[in-house]
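My questions will all concern the structure given below.
Missing here: one protein chain of the complex. Every other protein chain is in place.
Note that the chains are named A and B in the order they appear, and that numbering of residues resets to 1 at the start of each chain.
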Amino acid sequence: MAEDLLERAPDVLEKPRAAPVETLRRADEGLRLPAVAPPTTLPLEPPLVPQVGEQTRAVGLRAQRPDSRYHGLGLTRYIDDIALPGMLYAKIKRAGISSARIKRIDVSKAEAMPGVQAVLLGREIPLNLFGTSIVDQPLLVDEIVRHAGDGVAAVAAVTEQIAQAAIDAIEVEYEPLPGVYDPLEALQPDSPKVHGGDTNIYFKKLIRRGDVEKGFAQSYRVYENRYTTPGIEHAPMEPFTSIADWDANGRLTVYASIGRITLARVDLSKTLRIPISRVRVIGTIVGGNFGGKNEIRHEPVLALLSKKAGRPVKGRFTRVEEFIASTIRHPMIMDYKTGVTKEGKILARQIRMVLDGGAYCSFSETTLGKASILAPGPYAIENIHVEGCVVYTNKTTSGSMRGFGAPQVCFAYESQMDEIARDLGIDPIELRMKNFFREGSMSATGQVLHSVKVIESLQNAARKFGWEVRS
Amino acid sequence: MKPFGYVAAKDSGHAVALLAEYGKGAKVLAGGTDLLADLKNSPHPPPDVMVDISRAADLKGIALTDAGLRIGALTTHTEIVDSPLIADTLPALAEAAVVIGAVQTRNLGTIGGNLMTCVPSMDSGPTLLALDAQVTILGPSGRRTIPLSELFVGPRRTSLGFAELLVEIVIPKKNVGKPSAFQKFGLRKGQALALVNAAAGFWGGDGVFAEPAIALGAVAPTVIRAPKAEAWLAGRPISEEAMAEAGRIAATEAKPITDFRASAEYRLDLIAVLVKRALAGAHARVTPNQKDLAS
């Protein structure tokens, strides 16, 4: 192809000079002008930015973000708006099978493609594991695939198109393994074990206060309900994107749309086995995080591709990868058993919950903890028993997402409050008022609460949304 | 996207010539909203050459002709929404066009592209099928006209042959101005494909359902008519009960599938409701002597 081009007589020689010089010169005017230079410095008042030490009133004011000028102008430089000279584009091959052993992986065709500058496999990563509590997630799978979004190989090429073609040319042979896709099934002794061993449970939490059995015995009625919530993808508008630049001085600079720069530096230094002092992470303006951009994802892979190729490497998730290869909100199954008096006072509440952690741990420990602590709801209850666990399944990893488990349990306990109110014939707001925490109440974990505003808040809200006039 | 070649056609004749020249590897590109989105995620090899018809002016336009209402294949959904002629004679088609994707999709996407994707959920299909639309096809051996129902073969399969191009859609004169309405139910109001869509039309000047027509989308391999419901309605006095019953009958004529968007049972319920609403919508457009004025 390239030779053909060179052998061909160049156009410019063939062209008879029929047109006047002026016309010829003007023909390529559009090419000659540099790219449109946007007005980066407007002679305008800058947006309202609070000064250091200045006390600004916030409540009741229109909120103005300090970065809003650039947002509106389209000049905010998100990670994907950055291109370094000589930059390559990376793509990761996704397993596409949720539970399997890699029998053979052949990257020779990919390596031979013109434009491909580096190919990376998991075994080349110094420490091919990361995680915020249990370090169990490989950056690129070497042997056992645990969910369909697992990466198995990576490529850096001069264009995204070539990188994708190279990914398509990588051949992988899998031996399918049995998988487990339901968190309750994952609890069964005979279920396939995602990470080997004899259980899929990887964290448990128990919170006890008082004696629930006694509370149920004294209750007028006891309600037992199961609530389930699905997995939810953060779906930030900006897909995961990072640039890694491993320079000739042996220093690594990573530009990333990541919410936790320090954690990223630590993880990069660990996985790459280089001193943290050699790792610089530049956090770019995040185009939506919601908890999904709290930990590294492909950065060490990009770093090693950059090291191999000697050029900066950018990796950008497709929207599909965003769904299959990032993390999601934990799907949860929650069993609520609540005993109440005839008047609706809660005497005892027992909660059992199972969190579907997906293939790897990620932020499951934090999520289970927070969900357990908040599971009884904002209610003063003497007898509480919360028991939770999180299990591995062969699905997309569950991680941190706004609230870390709090919205799931809130859905469960508030749904049950409504069911109790309906059954007892008590106004649902009144039922809540009867049970709310008050100043000095003690939570299930023994915390004495102050500045408790929940009663006023609900009263206010009820007034504002017109509870009185409901039909 | 994977590499492909590109040629732009000046007009429909040029497009057919290019298609014939490049053969099997060529693919028509109109608004690109379906084709390009598809290519980006497709594991299949790309076409060799895109024959871009988006500049072929003779494929555009909405006009009343001797044959009926002619809509060029390249007419965008926005042009249909904005057309006074459509608003006057075929508001149901504008009802369908205005719920396709979002503004950005409607500004690029064309009615011809919509029909040619031949997905069962296409929003332009039901109204056109209910009004017995004809389509004109241009190929290397000339023009031919077939009923729209014969264009649809299966999911993503039409009866277009080698190097053929969809040129225009014609609503026969007898149905121009026929009171009709379109209904769509998606998971959101904008930017959502239909779980079920439906169109219905009838002449109602005499207080009875005359020449009733019902078409359904997303409930069978292609957009379909509901002949039993039509036959049941024909000649009956117009009433809400009859509309509801027609909806129930129409549901028996469909074979919806269960997929990630909705279950088959849910779709059956939707058919009954949407057909009833479409009939009611058409009824609201009935005026006395309408049929005589039209022909």
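The rule we apply is simple: a residue touches a chain if its C-beta (ideal position, glycine included) is under 8 Å from a C-beta of that chain, and two chains touch if they have at least 3 such contacts.
By our rule, contacts and distances are computed from a predicted model.
Enquirer: Which listed name, "Cytochrome c peroxidase", "NADH-quinone oxidoreductase subunit H", "Nitrite reductase small subunit" or "(2Fe-2S)-binding protein", is the one UniProt assigns to the chain that has been left out?
Expert: Checked against "Cytochrome c peroxidase", "NADH-quinone oxidoreductase subunit H", "Nitrite reductase small subunit" or "(2Fe-2S)-binding protein": the hidden chain maps to "(2Fe-2S)-binding protein".
Enquirer: Which candidate, B:G101, B:G177, B:G247 or B:G281, sits in contact with the chain we can't see?
Expert: With B:G101, B:G177, B:G247 or B:G281 as choices, the missing chain is touched by B:G101.
Enquirer: Even though one chain is hidden, which residues of subunit A still touch it in the full complex?
Expert: The list for subunit A reads 28-31, 33, 35-36, 38-39, 42-44, 47, 62-65, 67-78, 80-81, 83, 161, 234-239, 285-290, 316, 318-319.
Enquirer: Tell me, which residues in subunit B touch the chain that this view leaves out?
Expert: With respect to the unshown chain, the touching residues of subunit B are 1-6, 8, 29, 31-33, 36-37, 40-41, 46, 50, 52, 54, 78, 101-105, 107-108, 188-191.
The definition used in the following text is that only the chains that are shown with their structure count from here on.
Enquirer: With centres defined as the mean C-alpha position, give me the subunit A-subunit B separation in Å.
Expert: 40
Enquirer: Can you name the residues of subunit A that touch subunit B in the complex?
Expert: 161, 164-165, 168, 320
Enquirer: Given the complex with subunit A, which residues does subunit B contribute to the contact?
Expert: Listed in rising order, the residues of subunit B that touch subunit A are 1-3, 41, 43.
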